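Right after this comes subunit A.
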Amino acid sequence: MIGILWDNFDYAVSVLLFLIGLYCVIAKNNLIKKFMGLNIMETSVFAFIVALGVVKGGSAPIMEPGARPPFINPIPQALILTGIVVAVSTTALALSLIVRVWRQCGTIEADELRELE
Partner candidate 1 sequence: MEAVDVRVLLAPAISFACSGLVFLMGRNVFWRRFWSLGAASLKFVVVLSMLPAALAGKTLVWNLIEFTPGIGIAFRADALGMFFALVSSALWLITTVYAIGYMEPEHAKVRFFGFFALCVSTTVGVAFAENLLTLFVFYETLTICTYPLVIHEETPEALRAGRKYLAYTLSGGACILLGAALTYQVAGTLTLSKPGIVPASADVRTLAVLFATLIAGFGVKAAVMPLHGWLPSAMVAPTPVSALLHAVAVVKVGAFGVLRVVYNIFGVELLKRLGFALPLAYLAAFTIIAGSVAALFQDNLKRRLAYSTVSQLSYIVLGAALLTPASASAAVAHIANQAFAKITMFFAAGAIQRTTGKTQVHELGGIGKQMPLTMAAFTVASLSFVGMPLTGGFITKWYLSVGAFESGMWWFALIMVASSLLNAAYWLPIVYLAFLKGPQEVAAAPREAKPSLLVPTVACAVWVLVLGTTSDVPGMPFALARAAVEFVFKM
Partner candidate 2 sequence: MKRALVIVLLAIVAMPLLAAMAAMPRFGSAEQPAYTHVAKRYLERGVEEAGAENVVTGVILNYRGFDTNGEVTVIFTACAAVIAVLAGSRNRQDQREAASSVPESLVVRYVVRLLAPFIALFALYVVLFGEVSPGGGFQGGTVFGALLIVMTVAVSRNQAERLLPLRIRPWLQIAGPLSFLAVGTAGVVLTGWYLGFPQGATAATRLMLMVLEFGIGVGGATVIASIFWRLGDEA
């Protein structure tokens, strides 16, 4: 299996990134760090989907005169553009929540917040 996995090395890397992000979300105490973990997870999923579109030796799918196939798959790129916007939006909201929590509670450490409750 390891051998086969080596062929799909790029996908495996995104799984590892995903898990690293998940680790941060679960184990980190600081809300911003937690959220950075989430961003890592987002990135890993985006990387995975973009990697789905790769074709060896392919070029960007821009059909200018002189461009020659193979072109890489445009769909994952289009999807991920949307995905990135979603991620940005989530980040903006999360940060504003963290700012509010910090203003009201004076801390953004999860354990201290739990004590405050």
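To be clear about the criterion, a residue touches a chain if its C-beta (ideal position, glycine included) is under 8 Å from a C-beta of that chain, and two chains touch if they have at least 3 such contacts; residues count from 1.
Basis for inclusion: all candidates are chains of the complex that A comes from, given by their letters.
Note that the coordinates shown come from a computational prediction; the quantities given were computed from them, not determined experimentally.
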| item | value |
| --- | --- |
| Subunit A in this complex - touching candidate among 1 or 2 | 2 |
| Residues of subunit A defined as touching candidate 2 within the complex | 1, 4-5, 7-12, 15-16, 18-19, 22-23, 26-27, 51-56, 60-64, 69-71, 73-79, 81-82, 85-86, 88-90, 92-93, 95-97, 99-100, 103 |
